[in-house]
Every structure is written in structure tokens, then in C-alpha cells.
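These notes are about the structure you will find just below.
Here the complex is missing a single protein chain, while all its other protein chains stay put.
Chain naming follows the written order as A, B and C, and within any one chain the residues start at number 1.
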Amino acid sequence: MTFSSFMTRKEAFGFLVLAAVIFLVLPLALDAFRLNLFGKYLTYAFVAVGLALFWGMGGILSLGQGVFFGLGGYCMAMFLKLEASTPENTAIQSTPGIPDFMDWNQITALPAWWEPFNSFAFALFAVVAVPVALAFVIGLAMFTRRVGGVYFAIITQAIAAILTILIIGQQGFTGGVNGITDLRTLMGWDIRSEAAKTTLYFVNGALLFAVLMVAHYIRKSKLGRLLRAMRDQPDRVRFSGYNVASFKIFIFCVGAAFAGIGGAMFTLQVGFMSPTLVGIVPSIEMVIFCAVGGRLSIIGAVYGALLVNWAKSTLSESYPELWLFGLGALFIAVVMAFPNGLAGIWSERIEPQILRLFNRSKDDKTAPKRAPAE
Amino acid sequence: MFSDYSWADLGAIFAMQGFAGLTLFAVFVLMALGLAIIFGQMGVINLAHGEFMILGAYVTYLVSTFFAEYMPALFSLYFFVAMFLAFLASGALGLLVEWALIRHLYKRPLDTLLATWGLSLILQQTYRSVFGAREVGVSLPDWMMGSLPLTDLIEVPINGIFVMILAIGISTAVYVMLFRSNWGRQVRAINQNRDMASAVGINAEWTDRLTFGIGCGVAGVAGSAFTMIGSTGPTSGQLYIVDTFLIVVFGGTASILGTIASAFSISQAQSIMEFFLSGSMAKVLTLLVVVGILMLRPQGLFSMKLRK
Amino acid sequence: MQERFILKVEDLTVSFDGFKAVDGLNLYIEPNECHVIIGPNGAGKTTLLDLICGRTAASGGSVKFHDKELLSMREDQIVHAGVGRKFQTPSVYEDLTVFENLELNYPKGYSVFGALTFRCDDTIRGRITEIAETIFLEDMLDEKAAYLSHGQKQWLEIGMLLIQDPELLMLDEPVAGMSVAERKKTAELLKRIITDRSVIVIEHDMGFVVDIATRVTVLHQGQVLSEGSMEHVQNDPKVVEVYLGH
Partner (left out) sequence: MTDDTSKRKSGDVNRRAVLAGGTALTASLFLPKSVRAQDYPTAEINTTGLAVTDDAVTIGILHSITGTMAISETGSVQAEKLAIEQINAQGGILGRKIDYIQEDGASDWPTFAEKARKLLVNDKVASVMGCWTSASRKAVLPVFEQHNGFLYYPTFYEGLEQSPNVIYTGQEATQQIIAGLNWVTREKGAKTFYLLGSDYIWPRTSNKIARKHIENFMDGTSVVGEEYYPLGHTQFNSVINKIRLRKPDVIYAIVVGGSNVAFYKQLKAAGIDMTEESPIVLTISVTEDEIRGIGGENIDGAYACMKYFQSLDNDNNIAFVDAFKEMWGEDMVIGDVTQAAYLGPWLWKAAVEAAGSFDVDKVREASPGIELTSAPEGYVKVHENHHLWSKTRVGRAKPDGQYEVVFETADLVEPDPFPEGYQ
């Protein structure tokens, strides 16, 4: 595939602007604390990109993306927790050398299924494999039986509820409501320092771009066209000889993998993992990020995640008692007035303006400096 | 585990456990009926359903305060007034919401989900701003909080009976309205073929609005009833939403009877498992079984077989 | 050894809540015949096609394509076996171009991996152009399907089937809603494409049926009422009874 068939100039421009925002504008404009916050928001963008693929293009709405985000995050957290639980660090416990919450729950030896997480390679593998495996099972059960739309959304929501209760109930093995906290180092590298957090921000950005490229490749491939086709005309796709379920399972697994990576990066960036990220509320919020960005646009999804979270943080700082009004109104506004989100506003309102500007004076070099999201 | 109990003990416990299951069943039915109307008949996913219920609970709180203040003599009867007002308040809010939001989204069911989630955030914060972040205590007439001793061992909570009667009453009313009244015929006609229904002179717009309003009103009554057994705070509504949706989906969306059957099976399963397992695991298992069955039978327990 | 029939429908039954839409039906299709199915509304014509192509699950009976039992296969497997189906209302991918519509149906890259790595090469392009010419859309390749006329969409859908070169083609009212000119062109098209395959057509337009049919089956209440040449069927008193008697 040549570059031009992989990416049009317009698309390349969109990615370049996003790269500039993530790697130049934000790091230069923000202090370390805010940049670190944006690092956290970026981890949500992984989920939003996945949602743009299988919700926007595939028409499958999952209200359980937090499950995959959480599983990825927990896999990473388990590794980090084991690394942090050296016998010296945990000398105060009745059983030194195991994670603190296990000790609090009278568990005296590391459970067997925790053992593999001593290996970083295994943890990295699990970050993707565990969410994908679950997505595969869910997808296989649901899509081959043609469960879709609202039903799928509600069943995934129930799965989020189940996993939350399970994690909270099995606190000896999972840390319960507290989550897995107090993570310190990654292979000896202190992830708590400002420098580490800044580094992680850039790692995050780079990974996000890798994920975006994968998403873009899928979107441009025949599979991407098929997804859109099966969203609107599932029967026609079947009678063109495609096994619709297998494509849906695939794209659902891709979304789960993205979410898992995001979750793992979240754990690294924030320093702990908690069941509050697995449940229904965060799962719905993740859908909102995607909707605000424009459910059809993978770049829009990234801006959506950044913008909504930024708005949430700043609104809650300035108006702690009122920010829910703002957030609620934002959801409604996006659905009612801008169903295609920021990407829609950009392509329907702003882009034509710019094009007109260009056409009027060809040598006027006022390229749009501002990102679509701003 | 039962070896050290007498048969009389066990019999009494099983009787009461059966009753507990029935109470839970009634609670589930109340929770799900309003949603079954809205989701089943209109295809709208109302994630603010819990907040409509809590509105009913707050109305009950206000009425109880009012009666305690101004008409203490009639306090024991205030609950009926409260339920009626709860129906009106939630129903009116429902009409408003339908007009402002839902009617623009009929063709996009998944978007109703997002919009109503936003609405639920706004309602929660409204409750918090108006009533404060703390739970409010709804004082109940004494007669509702007692129990009827049937034998020496068996005692039946009156509020359980009350909830059951209410569940039966409202189910019957909804059933009669849907299948016997003119409105019901219109609702079902619109559900089946919107264009044709409009063509034969049914005012689809008003029927939709009324349907949504009635669904929300029923939620309000449920919320009012739940002040007997649950808490009333700005976020209490969220507790019910997943269970409620599962019940409706499990029952098969187009069927009120299905909703009732599904409420019955889920409540019995949960109440039996809770007796033998720890509460958390019982909940997980119940949800797992429901999701498992839904995977095998995605159309739910009851569904209309239609020629596609 | 060549079997006499490529499709054998035997004792096929389906019921919806007790209502038997297709009831113990037998139907045999020979190679290279254009078999037209007619019958009043509700006779079970479309349901029959749905059953053959796997869209509706049968309650009993058998549908054998060569020696494969279609009733136990998924839609896409049935397509791969060589059975194509066109729907009554044209169903094409509206926000894709004519070219992309045809490309999506090109019989290559059916698997997930295949779809990810699918590339449009010159052979494929050539085949698409060829098909586009057959269906009179060679000038519209870059148009979005949404902008085609109703008749053109019908042709496009036929083209999407042709590109897969099915052995058995099932068309549900291919000329419904067409202008007289389009109708004529479609008849021409059908005559051309039925030469080297078997076709089952559902049609109401008797003129059109006379034009193309090699054999006609009349369905009534889910059962075969009469079968044979157009002439035979037209003179069958049972058919006259059903069509005029009510």
C-alpha cells in the first residue's frame, strides 16, 4: 500500500495537528502537574479510539469498556504491586513479601494465579490478552446469536456490574474497594517522580499514536468498509458472503485491546488501579468521550477524551458544587445539537470556512493553528 | 447446616424466606414496570429512570413533612396522598423531558441512552442542591412499619404486603391500560407501525408523550413505595438502574407479562441464593445466570415471534 | 456424474406461531433454468427464498444444493456454496460508491484477516469494470450509491451478485418500481445473465414472466399449486380459481 492510499493529505494533516498538540503544545503550555493530568486523560483516549471503531463505525455500543480498561490496568497493577511488595517494604506485615491487602485479609501466601505476574513480559502480554480473551468470549456468545444494539449495551453494562462486585467481594485477591494502591517502581524505575510522569506522558502519546495508526489502517481497509456496511445493512453483508459475527468479534476485541493498553498506562500514570474504573459510570463516561469527539472520527475521539476530562477537572475545581450540571448539559448538547461531535463541527462548520478562506486568497498562509477540539 | 434446628423452625424460616422472595419480586416489578412501558413500547432507553423514582421518594418526604407539620391527625394516611402526588410529579417531569429531549431522538435509541444519562446527572445535582447531599429520613406511619405475627414463629412485614398489593395493583392497571383502553391500542399500534398509525389518525406525538409520562409516573410511585425499604438521597436512584434494565431485557422487551415473569425468576433466584451464599456472591451469581441466559436467548424470556 | 437438479427443496415447512407460511413444499431447480415463482400475496414466495438462503430458520424439511444441506448452513456459507440472493427492496451500501459496492462483493478476502489485507489490483478492477458495463453503470463507478435511481440500485444489487458468479441466483421482484424503459433493459440484462446459471425469480408482472421464464411455479398458502410452463400454468383451473375466484 502506498502512503497516499493509506492516508490522504487531509488525514495526514489531522494526525500532524494532533501530534503537534500532544507532543508540543501541551508540554510547552502546561506545568508538570497539568501535563500529568493530561497524561491521565490520554489513557482514556485509548478507550475512546476503540469505541470510535466499533461503536461509530460498527454500530456496536458497549457500556462495559471500563471492564477492559480495568482488566488491562489490573494486570499492570498486579505486576507493579508484586514489585513493590518486597519483604523489606512489607516487613511490618504478618507475612512479609506479599501485597499488603492480602496480608490484611489473612492470606498468607501469594495465590497461584498471581505468580505469573512476577514476570514483566507476562504482565505486558496479559494487559492485552486478558481483555481480548474476555471480549472474545462475550463477542462470540453475543454476535453469533446476533445480539446487538440496546441489548448488547445493557448486557455489557451488567458485565461491568458483575466484575465490579466480584473485584470488591474478592478483596483478599484484588484489593477490594481500595484497589491496588501504592505502586512505586517499574523495573526499578520510580514511576512516582515528576520526571517519570513526564516521560510516561510521552510514552503514552507515542503508544496512542501507534494505536491510532492501527485504527486508521483498519478503517481504511476493506474491513473498515465492511464495518460501516454491516452497521447499515447487516443482511446485505451476510448475503455478500461475509460472516458478520466474526468481524464484529474482531473489532470488539481490537477495542478491548486498546482499552487494556489504556488501562495499563493509567495504572502507570496514576500509580494505582481501582474498581471505580471498572464500573458502569466510568464505562458510560468513556462512551461520552467518544460521542463528544464525534463517534465516527478516531482523532475526534482523542480530542473528546481530552476535552471532556479537562472540562471535568477545571469545572470541578472552580464550581465544585455545580460541575455536574455542566457535564450533564454537555452530554445532552452533544446528542441533541452535535450528533457528530467535535469532528462534525469541524468538518461541517469550520473546515468549509477555512477552505473558503484558502480559495479566496491562495497565497494567504493562515493555516489553521488551532486543533479541531479547541 | 440445618441439623441443629427443629422442623418448626425450618418450616417457619422457609415460609418467611418465600415471603422475602415475594417481596423482592414485588419490588422488582415496581422498579421495572415504568421502564418496561418506556423501553418496551417506545424503545427509549431511559437511564434517568432511577432519578424519576427518587423524585417520587422526595415527594413522599415532602408530603410526610407537610402532614407531620400541619395535619398530624391524618398522618397515618399521608402515604396515599404522597403516592398520588409522586405519580403526578414524576409524570409531569416525564412529559417535560419527552417534549424537550426524547421526541427528538426516537430514531436513535442509543442516543436516548446518552442524553438521559446527562439528564440523570443534572437531576442528581438538582436534588443535591435542593435537598442537600445527605439522605432525608422519610418518617412512615407506624402501621406500615410493623409486622403481622401469623404464628409464633412466622412474622410477615406489613410493608412487604403493602409493596405486593401495590405491585399487583399497578401491574393490573398498566395491563388494563395497555390492552383494554384506547390509549393502549394506540400505543401498541404506534409500536408496531408508526407511519400506519399516524395515517389512520392516531396522534403519535401525544401518545408518545403520554406513554413516557405514564412510565415516569409509575417510576415515581415505585420511588414513593421504596421509602419504606430503602434510602432517599440524591444518588440512591443509581442503585436500581442496572437491575431494572436487566429485568426488562430479561423479560423480553415487548411484553409486560415477560417483565413480571423475569422479575419473579430473578427475585426468587436471588433470594434463594442469598440464603445459602454470601450476599455479594449471590448477587454476582444471579447476574451471571441472567447474562448467561440472555446470551443463549437474546430475545428474553417472552418475545413476540415476528416474521422478519 | 451430473445430477439432474442443482437444488432440491423437499417437504420444507416453516411456521410462525402456528401459522404455516410454507407448508410441506417441494421444488426442484435444474441447471440453467429460469424458474419463476408467482402467487398471490402471502403465498410464501419471499419466505421460500428466505429459507433457502438461510435468512429464516425452517421448522422442517430439507433444502439440498447439489449434495449440501443448506438448512444447517450460515448465510455466508450458503453464499460461498454458490447461492446468491437479491432482496425485494434494493439493498446496496448507500454511503459507498458503486465501485466500492462491487469491490466489497468481489469474492476475495472473506475472512477477517483477508479483509484486513485485501488490496484492489488490476484483475479486480477489470472485473468490476466488466460487471459495471453489464449492469449499465460503467459511467457511475465513482458515484455514491445513494445518488442512484431506484432502478439503478436494483441493477447495482444484481451486479453485486454477478461479481460473485453464483451458480444459483435468486431474485425477489427485480423489476418492481421500475419505469417501462428500465424494465425493458432489466429483462435484457436478466436474459443475458441467466444463460450460464440457474435463476429463481419472484415476479408479479406477467408480461415479464412470459418474457423470461423457462418454468413457472404457482404458490398458494405455502404450497405448490401448479407447476410447468407458463402456458400450462395459465390454463390450470386451480390457478384461475385462486387468482380470480376470490
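By definition in this document, contacts are C-beta pairs under 8 Å (C-beta built on N, C-alpha and C of every residue); 3 or more make two chains touch, one makes a residue touch a chain.
These numbers come from a predicted model, not from an experiment.
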Q. Since one chain is left out of the picture, which of the remaining chains does it touch in the full complex?
A. A, B
(Q) Of the residues B:34, B:118 or B:160, I need the one that contacts the missing chain. (A) B:160
Q | Option from A:36, A:283 or A:297 whose C-beta touches the chain left out | A | A:36
Q: Could you please point out the chain A residues that touch the chain left off the display?
A: 31-33, 36-37, 40, 92, 94, 100-101, 103-106, 165, 168-169, 171, 176-179, 181-184, 192, 270-272, 274, 276-277, 313, 316-317, 320-321, 323-324
Q.
Take the complete complex as the reference. Which residues in chain B touch the chain that isn't displayed?
A. 5, 9, 13, 16-17, 19-20, 23-24, 27, 124-125, 128, 132-140, 142, 144-147, 149, 155, 157-160, 226, 228-236, 238-239, 270-271, 274-275, 278-280, 283
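Simple rule for what comes next: only the chains that are shown with their structure count from here on.
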Q) From the C-alpha centre of chain B to that of chain C, how far is it in Å? A) 48
Q: Specify, in ascending order, the residues of chain A that touch 2 or more different other chains.
A: none
**Q.** Multi-chain contact sites of chain C, meaning residues that touch two or more partners
**A.** 55
Q) So in the complex, which bits of chain B are touching chain A? A) 39, 43, 45, 47, 101, 104-105, 108-111, 113-115, 117-122, 124-125, 128-129, 238, 241-242, 245-246, 249, 278, 280-281, 283-284, 287-288, 290-291, 294-296, 298
Q) Quick one: in the complex, what on chain A touches chain B? A) 61, 63, 141-142, 145-147, 149-151, 153-155, 157-159, 161-162, 165-166, 168-169, 280-281, 284, 287-288, 291, 321-322, 324-325, 327-332, 334-336, 339
**Q.** Residues on chain A engaged by chain C in the complex (per definition of touch)
**A.** 1, 217-218, 221-223, 225-226, 228-229, 232-233, 235-236, 238-244, 246-247, 250
